[in-house]
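With one protein chain removed, the remaining protein chains of the complex are shown where they sit.
Right, chain A next:
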């Protein structure tokens, strides 16, 4: 079952002045349960592609479909709702809200979805346990290590029960131990719960864990090694 389908995506920045072709006709699809890494050198278009897949940016040309829904037809408010319910985000620099505790950071997204307090609390605790942060629920981001913050970010991304999680260089600011912990958690969730993960990364440790690696260069897919579908 296809979760993401991208057809001939192009993205041109600064089209009126000095055009920069960030993506030049990228087509790919992602099935449910994939653990995919999008790799490539800086400036190859990884983040642009992730932004377009995540509905944060729109393509100059081409079509992006998530769960069968064409994102280009969605208006801003619908797109925000769509992101809320269908996509989980993990950012490079964690991007937790510093004034909220770990539990509140996770609960926020469920509150935006309109879940009851009890449901939010229960799920937040369950997710904190799943990412190994039981007992840290009342800690604010500043009281957690980078690895712990990123695990809270993963829990937050999972809180809305999205179709897939987009992680933009999630291990870039982490040490090896934290990176391995985080990758283990995400791999376990992918294995046991079938959560779809798509990473953009430079990190070889992430690439090694990925079951599919899409390599971008200069705005084009130069290789797509699907180790599950094409062993």
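Just so it is clear, a residue touches a chain if its C-beta (ideal position, glycine included) is under 8 Å from a C-beta of that chain, and two chains touch if they have at least 3 such contacts; residues count from 1.
Following the convention adopted for this analysis, contacts and distances are computed from a predicted model.
The chain absent from the displayed complex carries the UniProt protein name "FtsX-like permease family protein", chosen from "Amine oxidase", "3-oxoacid CoA-transferase subunit B", "Sulfur oxidation c-type cytochrome SoxX" or "FtsX-like permease family protein".
Only one of A:57, A:126 or A:217 touches the absent chain when the whole complex is considered: A:57.
Among A:15, A:97 or A:222, the one in contact with the hidden chain is A:97. Those residues of chain A that touch the chain absent from the view are 51, 54, 56-57, 76-77, 80-81, 83-85, 89, 91, 93, 95, 97-100, 104, 107-109, 111-113, 156, 160.
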